[in-house]
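Just passing along the structure, written as structure tokens.
Here the complex is missing one protein chain, while the rest keep their positions.
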Amino acid sequence: MNQATVEDVVRRAFAEDLGCGGDITSEATVPAGSRIAGRIVARREGVIAGVDAACCAFRLLDDGVEISVECGDGERVDGERVDGGGTVLRLHGNARALLTAERTALNLLGHLSGIATATAGLAAAIEGYRARITCTRKTTPGLRALEKRAVRLGGGSNHRFGLGDAVLIKDNHIAIAGGIRPAIERARIAAGHMRKVEVEVDTLEQLEQALAAGPPDAVLLDNMRPAGLARAVELVAGRATTEASGGITAETIQDVAASGVDYISVGWITHSAPALDIGLDVETPG
Amino acid sequence: MNQATVEDVVRRAFAEDLGCGGDITSEATVPAGSRIAGRIVARREGVIAGVDAACCAFRLLDDGVEISVECGDGERVDGERVDGGGTVLRLHGNARALLTAERTALNLLGHLSGIATATAGLAAAIEGYRARITCTRKTTPGLRALEKRAVRLGGGSNHRFGLGDAVLIKDNHIAIAGGIRPAIERARIAAGHMRKVEVEVDTLEQLEQALAAGPPDAVLLDNMRPAGLARAVELVAGRATTEASGGITAETIQDVAASGVDYISVGWITHSAPALDIGLDVETPG
Amino acid sequence: MNQATVEDVVRRAFAEDLGCGGDITSEATVPAGSRIAGRIVARREGVIAGVDAACCAFRLLDDGVEISVECGDGERVDGERVDGGGTVLRLHGNARALLTAERTALNLLGHLSGIATATAGLAAAIEGYRARITCTRKTTPGLRALEKRAVRLGGGSNHRFGLGDAVLIKDNHIAIAGGIRPAIERARIAAGHMRKVEVEVDTLEQLEQALAAGPPDAVLLDNMRPAGLARAVELVAGRATTEASGGITAETIQDVAASGVDYISVGWITHSAPALDIGLDVETPG
Amino acid sequence: MNQATVEDVVRRAFAEDLGCGGDITSEATVPAGSRIAGRIVARREGVIAGVDAACCAFRLLDDGVEISVECGDGERVDGERVDGGGTVLRLHGNARALLTAERTALNLLGHLSGIATATAGLAAAIEGYRARITCTRKTTPGLRALEKRAVRLGGGSNHRFGLGDAVLIKDNHIAIAGGIRPAIERARIAAGHMRKVEVEVDTLEQLEQALAAGPPDAVLLDNMRPAGLARAVELVAGRATTEASGGITAETIQDVAASGVDYISVGWITHSAPALDIGLDVETPG
Amino acid sequence: MNQATVEDVVRRAFAEDLGCGGDITSEATVPAGSRIAGRIVARREGVIAGVDAACCAFRLLDDGVEISVECGDGERVDGERVDGGGTVLRLHGNARALLTAERTALNLLGHLSGIATATAGLAAAIEGYRARITCTRKTTPGLRALEKRAVRLGGGSNHRFGLGDAVLIKDNHIAIAGGIRPAIERARIAAGHMRKVEVEVDTLEQLEQALAAGPPDAVLLDNMRPAGLARAVELVAGRATTEASGGITAETIQDVAASGVDYISVGWITHSAPALDIGLDVETPG
Partner (left out) sequence: MNQATVEDVVRRAFAEDLGCGGDITSEATVPAGSRIAGRIVARREGVIAGVDAACCAFRLLDDGVEISVECGDGERVDGERVDGGGTVLRLHGNARALLTAERTALNLLGHLSGIATATAGLAAAIEGYRARITCTRKTTPGLRALEKRAVRLGGGSNHRFGLGDAVLIKDNHIAIAGGIRPAIERARIAAGHMRKVEVEVDTLEQLEQALAAGPPDAVLLDNMRPAGLARAVELVAGRATTEASGGITAETIQDVAASGVDYISVGWITHSAPALDIGLDVETPG
């Protein structure tokens, strides 16, 4: 992952937290040269994401900090599970700097690990099915790149990174374009040879129109019940990737997966996943 | 609220979403001059926050858009409740621009209204008690000012905006400073006459030490059970503001409030509140 | 096109040109309130791009300037040809402001119109063939979004906007991954259902390996001679989009197109197209 | 050269290229820890500029990369010529990082070396004459500082860096100021003692007026034919620096230089010089 | 102090000073590899602040520079006095880089040390009295965090860092709110438990009203003469912190302090303190 993106997020977080005054508590109570050692610990079981962001926060305020990552997201594509009480990383460095950076580091770790954990929970629920979990553009403003990566670390796949990656024709585009066929035709020209075209459909009739227009690369089957999804998969017959969406929860996801769709997109893993509870235990001063 | 802050958040969200390619779907399918009218609608009951951010998103891409806000957060200190299906605002403007801005506007509205709604739920649960809900610094990096405002709109009060507003002495500060008394004494000098000093205590013994050091402005009673909180409030006897914290949920908050504390701080209203489901219904093209 | 991107480019150009000193010549020689009218004129025939950037430059320094665009890039997907001497836009406003903005506006117009004109020239040369011109990532740092749009205005199609839009597996990726097949297989998983996978091949043997790995969405036929390209198109037999690349010039492009490829990518239209000569004629003061 | 300027350009280029998604191809196909060695090679003969920008790109993504520059622009004022096939620099480092940075580094190297090469070509054409090549403000928005340096590396001299360095009175300023004399007089006061004043003239009559106003520091002889230039140089008789400008090409520059002018300014070396073809040859993995 | 804030200030200063052209003098006259050693020296006695900013300037342009700080502001809360001729720091590094950074470093050191010195002068003048010097929000735009720290280094205390730290109710707020009592009551709710409320009063009558509204945390006694201040202190009787303000100079401050107030706020220490004269003596080349 591009470290410039990570650093930019961390710098903005510090700008918010430090403002003009800085960390007046640590400056007052902690002697300038004192050092501490500590562990970042997951208070509950989960999949960790955001380790590089946390490290960046500590390093920006203490460029001599020693960090040993015990579990990570640097290099792995699917995430690492940590038990409740498990150590994420160990730190040793300047006491003031680490206490000042603590909240920023934990806010990022907790938020991103919450997303990875939620994604992993859904992925586990549909293990054995063909379907993969995918995310949406319902992300937190300013954090999209990090949240998309957290989804990958949780075992999910990424939908579009932004509006320029691929075409996704929705109901309003269809209405304005005057139908599914003209919308697809115009979109194909604009997309060129390097971008895919997906069409959102609500009914099997719309699906048939989409397929008749020369099948798009993917169809988004929105708010269909499992039986409808299964019928849609049958209709598509491999001519396009199938994606189910619309209010899918941990309770309903197995039924959705059983329909045979290729992807299940879930907005709440990025916009509503609760943070994973992660804290800093200071072990020994010095 | 400072509109420059809001605009900065929206611009960063657009940078993520539009990248180099822009909204290729709308450019392909929507004729350049076409116009639409629509309503932003809450799909579920909740307290709305972030209306100014949503308006900013639409206006940045269509400076001629007409918006009428049906409920709002511009001027009110406590939030406005909208029923499921209720209209947040009405829009009329350039079709391409409004469809391009839609997701950015809804991401902000949903996230911030989720926070306001969660806060309002807790505030309602303790109505009649002395205690007020307050937030923490466990906010989403880059969105703190907007999230703190959403807490106010939900009927909560704000704890520190950043590390420079006030002193909050925690366990690590105490350990390094060599005790509660020296920590408080140094903090008072650093705080000067315009910043408050709060001390976090875990036990009644620590509380007595803090009070003996000349009572700080506030004491944070961390992870105490209701009986302990009630005893702490008694001990403090009005000499400091009392604040309870630590894993407080909708289930436990009434018991906490019954202890007589002045404030109850809850981290999850900013880091884990689910987004409020809010969508755009396009009504009539043109 | 996202106006925030355009404005950001123009602001950076002004920061370079105005520095701390500003336009000392115009401040010294032009009375503060004086007004001028003028025309932006193409000195040579070409396809115009960058009109919105030029307008942005003039408006940022004179928010009351009146501009009438005589030809444009606002709404059209393929570009508008202007004869040598043809008017691009007419201006009327504050004399100091317009003279200060002149060079910034013309630098953008000339550069982007140069790209559109070069693209249009190649597109015209292969009219009647199946192939379309497409660009590369060989763009000028900081101007990619505007240059990609200029390519579209010149009648070309866009290849990737950045490294995250689509997978393009090149020789080095293949070497490190241990072959074409493992590279394609890993890439497909990473790409998910919304991103295409293209593979660059230098020989027909490599092409066969790529097709055997389950045809990728597109194959980039690099530095092949027309006969080889024709043979490659035959081999592909519609199973993937075909794209020719590698040192293609106005002289050789017809032979390339005659091979039957779908796309011809040309780096020089963005990195080496000469600027179109465009100037400002001040017509009447006042 | 100020490295902060260089780094800012590179960071913006990465923001464009990496967006939210990053380099999905390299992440998918290249194992996280693998290393490569390679050479940046000029495919054609030319003068190299932009080596520090290329190094910056590789270092920002791999802070442990080893680079040995074989030819350079760090310390020399006139540029270094490399033969076709000549090595610009050697690299050894993280494979993913270097492949991700490759295009950004090459885009900068190719563009800036193209400018240096074009400048050197013109400088060589007039060797033996008094005249020196100088550039204009017709630069690429966002890259002016780097392009001006490339001109120096190609053996040229720099005209103004921006509008605040010096006064250049053009036809429109003269028309609005009411003549050459009042324009020069006002400009001298504004310029103070640390900025030069140049006047653009189209005819010998205008030149005489400029000289009569107390000779300005320099006169820009615009669009004059060689005979006119020679007559102008004679008229000036050393009282001002003489500069010829206006559509000067490699074909016409010797005749211009033979007129005896001090400087010849050429816009196309910055706005229309073709990029020098430079590539990365990966030599041995690891 | 947060180094990101310091670095941001230094980078903006370089952007102003280096522009597109860079330090053409040093590039022309100083060979690329030459080295110098030098001392930063205070030409007059004073209290030093801004050492970290000066170091940052030198390090940004020469990351290998060796600096030994002889007196400092890194770790001390009250400032260090240097005699006229005293050394602030010693430098050894690249000659070009250090000469280019010199002015930026000295501008920051001189400005901030001027503030620390002025503060220390006032603090010395009232030694033995209860009162402490405090600053205001009358700071230089862009430098507030550094100026506030300089006040602390000079022995002063900080008033608000910004408008969000604490409430300060002034005459206009009172007039619009309809009186002191309603203004205080509304402010208390908004301030919550972590922010103090101060009220500015001009007369003893207003002071009595403020105290009667439940004493605010602090009262700002504006433009009162020493006798009035003494009477006000008596009236307050320890129920609120007392702060005197309004045109207090070195001549009048002892009389103000003798009134028994807790704090004396002085705007001119940040907006009008003369810079401390500090220069660079280059000692030995190499």
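A, B, C, D and E are the chain letters, set down in written order, and residue numbers restart from 1 in every chain.
The definition used in the following text is that a contact is a pair of C-beta atoms (placed from the backbone, for glycine too) under 8 Å apart; a residue touches a chain by one contact, two chains touch by 3 or more.
Quantities reported herein were computed from a predicted structural model and do not represent experimental measurements.
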| item | value |
| --- | --- |
| Partner chains on view for the chain not depicted | A, B, C, D, E |
| Option touching the unshown chain, where E:107, E:134 or E:206 are the choices | E:107 |
| Which residue of E:126, E:177, E:204 or E:258 touches the chain not shown here | E:177 |
| Contact set of subunit C toward the excluded chain (per top definition) | 11, 14-15, 18-22, 32-33, 60-61, 100 |
| Contact footprint on subunit B, counting only the chain that is left out | 1-5, 74-75, 144-145, 148, 158, 161-162, 165 |
| Hidden partner chain, residues of subunit D it touches | 77, 132, 134, 157-161, 164-166, 190, 192-196, 198, 217-218, 241, 243, 262-263 |
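We adopt the following convention: only the chains that are shown with their structure count from here on.
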| item | value |
| --- | --- |
| Reference subunit C; chain at largest CA-centroid distance | E |
| Residue-number overlap at the subunit A/subunit C interface, same or different (half cut) | same |
| Shared interface positions of subunit C, touching two or more other chains | 16, 19-20, 144-145, 158, 161-162, 164-166, 190, 195 |
